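One structure, pasted below without further comment.
With one protein chain withheld, the remaining protein chains of the complex are depicted in position.
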Amino acid sequence: MSEAKKITLATAWLDGCSGCHMSFLDLDQRLIELAEKVDVVYSPIVDTKALPDAVDVGILEGAVSTEEDLHKARMFRQRCQFLISLGDCAVSGNVPSMRNMFDLDDVLDRAFVENVQAQPGRPSESLPTLLRTVLPIHHVVQVDLFVQGCPPSADTIWQVLTELMAGNTPDPTQFTRFGA
Amino acid sequence: MTHPPVASNPGPKVRVVTLKIDDHDVGARETDSILEIAHANGIRIPALCYLDGLSTWGACRLCMVEIEGVSKPVSACSTTASEGMKITTNSERLKRYRRMILELLFAERNHVCSVCVSNGHCELQDLAAECGMDHVRVPYRNATYNIDSSHDLFRVDHNRCVVCTRCVRVCDEIEGAHTWDVMGRGVNCQVITDLNQPWGDSQSCTSCGKCVQVCPTGALVKKGTAAGEMEKHDDFVPYLAQMRKRQ
Partner (left out) sequence: MNLEDLSDITEEVAEAAKSRRHCVRVCMAASCQSCGSGEVLEGLQAQAKQNADDDVCIKPVGCMGLCSAGPLVSVDSDQPATELLYQDVTADDTEELYRSLDDDPLERLRCRTDVPFFSRQQKIVLRNSGIIDPEQIDDYIAAGGYRSLMRAVTEMTREDVLREVKESGLRGRGGGGYPAGLKWATVAMAPEPHKYVICNADEGDPGAFMDRAVLESDPHRVLEGMALAGYAVGAEHAYIYIRAEYPLAVERLKTAIKQATKKGLLGRRICETAHSFEVEVRLGAGAFVCGEETALMASIEGQRGQPRPRPPYPAEEGLWKCPTLINNVETLANIPAIVGKGGAWFKSIGTERSTGTKVFALAGRIANSGLIEVPMGIPLGEIVNEIGGGIPDGRRFKAVQTGGPSGGCLPEQYLDMPVEYDTLRSAGSIMGSGGMIVMDETSSMVDVARYFMEFCMDESCGKCVPCRAGTVQLYGLLDKIADGEATPSDLELLEELCDVVQATSLCGLGQTAPNPVLSTLRYFRHEYEEKLRPESERMPRMQIVTLDD
């Protein structure tokens, strides 16, 4: 099989726990099989630092919580032909979105002032600009496939990917669900 | 000592009808609802507020079915059978409606499955999977609802309530306590104990726990359960309801 025919795949980790990526790594020996057909061009698990201009499949884990997340989601939508929301945070907002029930200022104070003993205070740098509301990815860009689960199991991810590679559109609700 | 057989009151005569549900020819009493007939014949119709043994409520609108010759879909739980009816339970249109109704429910309150004590044992969660509801298109409302942990044994988390009123009905119709009721209107509807007193202060609650067992979601749960640990059993309801009727 020539290199040119390989499907290009990009993944990114927005506001989530990285569990979905861990689940991806749990594919174990199936990763080798995957690597024969798929070229991972951008991901937290590879070294590449820049998202290529054109990618076949994009996978996003996590919810949109910051301006950076928003930017990334939009960039993925622009450059990936087929975009997948992987995991409950990406699909529904899940745990990160539980802060939506509270005022953002209260949340920040809780995290950086009330519960901190050494040098309480909001950080002045390296905290990305937070959106007032945490959002699922499809509420900011169009998404083509939704894979629920917290995290979706390695088998689920494998089934989704193999179906896609076979040219079919999988129905993840057949083998996973919210909270699975 | 054996009692002589007592002639039970046969009640008004009920006619038997035949009808067609999807591709199945079925027979039923004309007083039976379409939902009861379908379930008795192994035909699944999704439903959330309906529970065998409790009165019909007709509020979740998930059990909508189509009857040939009737333009609007009807709720299977509250529509009785009639001779020659032809019913479709799973058309594309009905699937679309069910999906949207589930989306509305998930967006209305804060159903975060992954951290719910009922995760894996939740009817709402199962319905989403069954009906192929894989994402919610409408905006999440992100409204904050209360959690009442004042009862010694149980907790009510209104964030996970779908206002199906199974708790209200089981408490009134089976337990006979009528501790639960509904207050407010529209999206501000909420189940309440007594006159909106903390559950732990309720004078009428017998702590029987029936409400917890019939609750389809993680809204009413036993205390001391962690994520995924709350399993419920509502199969006692039809038995108790039947026994009540015999008295």
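Letters A and B mark the chains as written, and numbering starts fresh at 1 in each.
Note that contacts are C-beta pairs under 8 Å (C-beta built on N, C-alpha and C of every residue); 3 or more make two chains touch, one makes a residue touch a chain.
Keep in mind it's a predicted model, so treat the numbers as computed, not measured.
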Sole residue of B:13, B:72 or B:233 that reaches the chain not shown, by the stated touch rule: B:72
Chain A residues touching the omitted chain (full complex): 74, 100-101, 103, 131-133, 135, 139-142
Footprint left on chain B by the chain that the document does not show: 56, 58-62, 64, 72-73, 75, 78-80, 96-97, 100-101, 104-105, 107-108, 137-139, 141-145, 162-163, 181-182, 184-189
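Here is the rule we go by: only the chains that are shown with their structure count from here on.
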CA centroid of chain A to CA centroid of chain B, Å: 35
In the complex with chain B, residue positions of chain A that touch it: 85, 88, 91-95, 97-98, 100-102, 133, 136, 138-139, 143, 146, 148, 150, 171-173, 176-180
List of chain B residues in touch with chain A within their complex: 106, 110-116, 119-120, 122, 125-126, 128-129, 132-137, 139-140, 142-144, 159
